[in-house]
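Structure record follows, encoded as structure tokens.
Missing here: one protein chain of the complex. Every other protein chain is in place.
Labels for the chains are A, B, C and D, by order of writing; each one numbers its residues from 1.
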């Protein structure tokens, strides 16, 4: 069943990690431009609001899915048969955001402040480490679980002082709000202390990978074209995304597209390329901070094999 | 015509109250006591409605289809189960606990399973609406069936009615009011049930619309969606009110302590 | 003692069914028809329970506190509103639509507001439990009040009873069965309501436990939490069943089509 | 003046539910304080409707009704009314049903229970104080409803076929009791019955109603000496009145 050699389109499903946003721009561009169709793929996009992409993917109910390294490793440890086939961003784009009036300029300032988050173990480990590296006392950071509260009003109400957000989405939105001054500590600025990792990335089902590698290749081919387009034409790409998902805020999408257009790939590698040492460092961090209990051979968690050959 | 005027008169206070509330709300937001990214002004909600008027019908159709199909099956399954529970003590003991459990499985935890078993089409949403909606119908209908007048049951059994006839002639009619209470509760949950179901993975529907709005921080859009959902629910609720009046013509006048 | 034996005998089939289901489930998972990260085997769930036996009581306490306090207020508020709705036609018209709307505001959308207004303590969870639970109580109690026997109302009014006496002597007792149906429904929602509320932000509780388990793909833990939640709900449900029997001693025997 | 307990003037009543039913037409009469009045008439002629009107539960379509000199619509609670269907409360035990009316008037439950308990024996209900109404026979239900009505301290009592389900002997006992109690406390009693003997035995005045729409076709005064024992039924005067009433009834049809 190779989609390339007939008029028959191969129907395949992609499950998003979240509501469509600029992280997904390349996919929406490729879909809109008919590039998947050119590769013989009829792509269906499913968007969830809750967790569970990995399980669904593992069962083969979706062929592709958007996931994060911090889910991929535990999922593989739970023997869910999925593999990361491309990273959407080569570097972590997350940061810790606070109101500028709170005065958090460096990780040391987190001492005595309250973190509002999901209560996940990764959050605590990272923040502890950051504070420790800066010579602070991690014990002095307060934690409160806030679910899906809107961050900015939450901080303005003084319910907590800083949150974990995406630079390319939440921070842009916050900067757009009238009269809200914010500070951010970007994780990527502290790689001497904490690891970098891939988030978000594209994963696929192992069975599909072994049975129909051409499909995976074709899929990534088209996807790559989409992200290349998003890099060179951020405004047009944003328009395409908005056309597909008209509910999104136009200003936010446009600004975010600008922000990400320079970040979809690094200088040294093609789009989607994953490096062994980044996976290794991250896996080690998870293990050391007790988030995972067993070690894992990360070579099997990801693959660059299906990326378009760079010529 | 006269009847219509009567209704208008009857609902005039509600309308007035509504209009007043809206104006108060507008004033409250505009006066700056609350940031408009927490609660938008009604006018902003209205504008947002106009802005999305072209894409809304599709979403509404999807969600209503899920809600109505779900409600339909909730009724069928709910009544069936109620009959079994009321009719067969053994089944009552086995089934009732299971049904209570069914209400306590977090849908979030169920999501991956449902996706694996039923994919992402209409089916999983309908299942969730059914799961949410059949419970009040079961509880109420069961109680209605079991509270039937014993003298009436004796009467028809004395005439040699078989089980099915006892059900048809006495228990069902006795359970109609309770059934409708249950159906009203279920109907109020149907639309929101579909919305929640859509959060587990969908490609159209108000739930999708809602979460997209929330993820891009568009409070006016969120509230607009909520207003639309509320409207749909109220329409459904009122339709069932009307249906219940039609189905119970012998209960023209309920006890009304209002006036003499 | 004899009574106890009788009960055992009565529930024996359910028990058997349960045990059989558990074995079937174990076999189904073990046989590999389904991956154990989708559904874990019962034995895995049991092990997980033992493993967490020390931290569970705290979570259970938190969630049950939220559920019970919420249920309590749901009853108080629900009955109060039902009385207003049944007693005052004007309020009925104004309030009923608002109450239906209240059931259709997605809690997810409400969450940010609640967090901002009430923080992350007990209050927002109780509010959500109340919001979920008061509705079936309102609908059922209202219907129960309004379906009271007209002859009885006439009787006491003829004797000069004032409104409050009509309520106390006729309407309330008439509404008791319907109220209990509503309470049973609400009780089945109370625990899960608290769990959902905890997803919006909490520092203890089964909801938190559940979501943490899910984030780390510990399916056995997820299901263990679900089993605990289900158990708690069933206990609550059964307590209310018992309560309802105590509260209605005149209804010793319900229509039972089982045997003659 | 105060002599008139109930005054009904030109009263019409029409039900209008699924169809219009003209139940009463142009009914007028006066009941003096302490008078014992009976209404007799064919089934469905509007007797129960009339009692509902007097009790204030229905408002006349035409005409006015005064109870104790007040218009009766504002007069809910001025009379003790025993409706035709017993309307016992299934969630109250027999004794609690008995004191229902007293409770409404704010009489302390203990006091009312004591008053009731003295009557249980007389009414053949002793031993059943703690039973539920569903455990009573038809006649016992009726007696309980009567008991409930009588312990309400009201000057006017309306009784709608209070002895309909009683056997001849029990009925006779109850009639004697009713005479006696009426003789003692001289409350005004308006009785609806389908038993002509009963009406003659108990009443000062009998009104005979026509078929639906009911209207008064005859007022019969009974001047038999009181107290009236059972054997009065065989007296010539009694027989005369009885055949007179039967004649009216037969012709009124």
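Rule of thumb we're sticking to: a contact is a pair of C-beta atoms (placed from the backbone, for glycine too) under 8 Å apart; a residue touches a chain by one contact, two chains touch by 3 or more.
Predicted model only: the values in this text are computed from it and were never measured.
Peer 1: With the missing chain put back, one of D:84, D:97, D:175 or D:188 would touch it. Which one?
Peer 2: Among D:84, D:97, D:175 or D:188, only D:84 touches the chain that is not shown.
Peer 1: Using the definition of touch stated at the top, determine which of B:80, B:161 or B:243 touches the missing chain.
Peer 2: B:161
Peer 1: Quick one: which of D:17, D:118 or D:184 touches the chain that's been left out?
Peer 2: If we include the chain that is not displayed, D:17 is the one touching it.
Peer 1: With the full complex in mind, choose from D:61, D:117, D:165 or D:218 the residue touching the hidden chain.
Peer 2: D:165
Peer 1: Quick one: which of D:63, D:90 or D:139 touches the chain that's been left out?
Peer 2: Touches the omitted chain: D:139.
Peer 1: Over the whole complex, note the residues of chain D touching the chain we left out.
Peer 2: Counting over the whole complex, chain D touches the hidden chain at residues 15, 17-19, 21, 40-44, 47-48, 84-85, 124, 127, 130-132, 135-140, 143, 160-161, 164-171, 194-196, 246, 249-250, 253.
Peer 1: List the residues of chain B that touch the chain left out of this view.
Peer 2: Missing-chain contacts on chain B: residues 149, 151-152, 154-161, 165, 169-170, 173, 176, 248, 250.
What we mean here is this: only the chains that are shown with their structure count from here on.
Peer 1: With centres defined by CA atoms only, which chain is the most remote from chain A?
Peer 2: D
Peer 1: Please compute the C-alpha centroid of chain B, do the same for chain D, then give the distance between them in whole Å.
Peer 2: Roughly 49 Å separates the two chain centres.
Peer 1: Approximately how many whole Å separate the CA-defined centres of chain A and chain D?
Peer 2: 85
Peer 1: Please list all residues of chain A that touch 2 or more other chains.
Peer 2: Those would be 49, 51-52, 55, 59, 148, 150, 153.
Peer 1: Among the residues of chain D, which ones contact at least 2 other chains?
Peer 2: 134
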